[in-house]
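Apart from one protein chain that is not included, each protein chain of the complex appears where it belongs.
Letters are used for the chains, namely A and B, taken in the order the chains are written, and counting of residues starts over at 1 for each.
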Amino acid sequence: MSQTLSNSTSSSPVSALSGPEASGLPVVPEWRRALNKFLGHRGLFIGSVILGFIVLAAIFAPWLAPHDPYVQNISQRMIPPIWHEKGTWEHILGTDKLGRDYLSRLLYGARISLTIGLTAALISGVIGTTLGVLAGYFGGRTDAVISYIITTRLALPVLLVALAMAALVGGSLEMVIILLGLLLWDRFAVVARSTTQQLRDAEFIASAKVLGASTSYILIRELLPNILSALIVVITLEMAHAILLEATLSFLGLGVQPPLPSWGLMVSEGKAYMFFQPWVIAIPGITLMILVLAINLVGDGLRDMNAPEGRN
Amino acid sequence: MLVFIFRRLLVAIGVAITVSIISFMLLHLSGDLATAIAGPESTADQVEEIRVAFGLDKPIIQQYFSWLISAVQLDFGRSYYFQDTVMDLISERLPITLTLGALALGIATFVAIPLGVLAAIKQDTWIDRLALMIAVVGQAMPSFWFALTLIVVFAVNLHWLPAGGNSTWMHFILPAIALGYYAMPAMMRLTRTGMLEVLGSDYIRTARSKGLSETSVVFKHALRNAVIPVVALAAVELGFMLGGSIVIESVFSLKGLGQLAWDAISRNDYPVVQAVVLIIAVFYIALNFVADVINAMLDPRLRVR
């Protein structure tokens, strides 16, 4: 979907590969300056706080959740949330159509979103970074081949391919993670490639070469730490992307399967009630939005810290 | 320049062929084709007959090339589910998706460019921040959710616009907004950066020093230069929209390519799925090629590489 490019700095994937401006030079900030900057950067601060809250909620879901999110009780169905005149403290956000506690499902849903976002981003990070670093470091024919792979990957409609594959192998949590991990590595590759290109001829690499370090040592111990800060920005963006895609797949019924409380699935299940009990889709939808927003704010903030000259 | 275009064209064709291999594999991963074509009530003999009749007993490479030759002639075979050829189904649906995409892109452009310009002129004011916020929120909102919200508010509660279907142009407005919204943030940011860059350049300073009015400077000189990369981006975004329209079409029950693909996926109708994947990918590759050429015309540095 359009998110793939929305955040990237350059306008077309092909020119992104060739453009010299793809990512700012990584700065290695000393931690104090970083902290000051962090506190001074409102977006990053707000984003981190929200994200922190959601992560804590996800980790402590079993203790925080007032009910078992999977236990249905048909006689207690469709209770409205507390702010509604018919709401009860027993079910603060009400219950769904099978009488399951909505707040508990929401809390457990955070686990699903974060798990998928993080693991999918890590899988794609490994794939993309490997490809990008190899392309950037060796250049020449290696670069040409890998650039070609990246271009091909970008030409595939992610959502459509993900749906078709999900339908073939059947939707499940693991499947969604693997699928997204295998599909979302393009931006890692693009960024890793261009940052590596910039560092390839740097002095510390050259001196490592002179000292007789092996190529793998140079790549992993010398180069990687220096492009990491740029990659962390990409990780946040791809996490957000993966979370949205998972929600979309689940919404279309081919992602995480019930009774797992994925937020996308909750919106899909609540859809029937949207005209008369709009909170059923509003609650998971807004939560999802806040999570992605927080991750994006953190990502944008990190990018600004790396490249303070411009917001874009 | 011509050499550049030629090389890019070669790459584009190469990618298209690779994608065609992938979508061909998609069909073959879906299970035994002969059984699928023969239908559930067929005997083993009938399956074998079909296997021979459709050339499915040949080596896979040979099958791929005969498939590719038909695909180039826009013959994707027959749907497993309907009585129609895949191309019949697609040619009925493609106009709807194209209309939706074009309209969505139009809406995105008409919001993004003025907003981007405004944000650049009023840099670091509340207008700039508001524009940025719209962009950030836009990237965070799940498209299916935004689409549902539009239906609840503008169709069901306010009765301004229809909730779904595709019989009149009115039916396209809400889906186009829902789809266009996602292309908007990137275009807006790019307009803003481009404007800031151009406004700070020497030649604008010269124009100002000549005593030209600010309006004239902004619209006649700066915008023209800042907007070309946005056009290139718009082409790419259109490609994404065609791929992303599947969600919007399903929510608004628009009978476009996306809905066709989704229905086909849930019915295991893989000839249709692979054709849609291939067509959307080819569209995307073509649009990207256009974007590349535009970018290269702008930035001579790119041509050297």
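The rule is short, and it goes like this: a contact is a pair of C-beta atoms (placed from the backbone, for glycine too) under 8 Å apart; a residue touches a chain by one contact, two chains touch by 3 or more.
We adopt the following convention: contacts and distances are computed from a predicted model.
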Checklist entry - Name the chain not shown, per its UniProt record: "Carbamoyl phosphate synthase large chain", "Urease accessory protein UreF", "Peptide/nickel transport system substrate-binding protein" or "Ammonium transporter"? => result "Peptide/nickel transport system substrate-binding protein"
Checklist outcome for this item: Missing-chain contact, candidates A:T88, A:T115, A:T142 or A:Q257, resolves to A:Q257
Next on the checklist: In the whole complex, not just what's shown, which of B:H28, B:K58, B:K122 or B:K255 touches the removed chain?
Outcome noted: B:K255
Checklist entry - Among A:V55, A:L98 or A:A213, which residue is in contact with the omitted chain in the full complex? => result A:L98
Next on the checklist: Even though one chain is hidden, which residues of subunit A still touch it in the full complex?
Outcome noted: 70-72, 74-75, 77-78, 97-98, 170, 172, 253, 257-259, 269, 271-276
Checklist outcome for this item: Logged for subunit B, residues touching the omitted partner chain are 36, 39-41, 73-75, 81-84, 87-92, 94-96, 98-99, 102, 151, 155-156, 159, 162-169, 171-172, 250-253, 255, 260, 263, 266-268
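The rule is short, and it goes like this: only the chains that are shown with their structure count from here on.
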Next on the checklist: Give the list of subunit B residues in touch with subunit A in this complex.
Outcome noted: 8, 11, 14-16, 18-19, 22, 26, 29-30, 132, 136-137, 139-145, 148-149, 151-152, 156, 182-183, 185-186, 189-190, 192-193, 196, 229, 232-233, 236-237, 240-244, 246-247, 250, 258, 261-262, 265-266, 268, 270, 273, 276-277, 280-281, 284-285, 288, 291-292, 295-296, 301-302, 305
Item to check | subunit A residues touching subunit B - in the complex, by the definition given at the top | outcome: 1-7, 11-15, 18-20, 43, 148, 151-152, 154-161, 163-164, 167-168, 240, 244, 247-248, 251-254, 264, 267-268, 271, 274-275, 278, 281, 285, 288-290, 292-293, 296-297, 300, 310-312
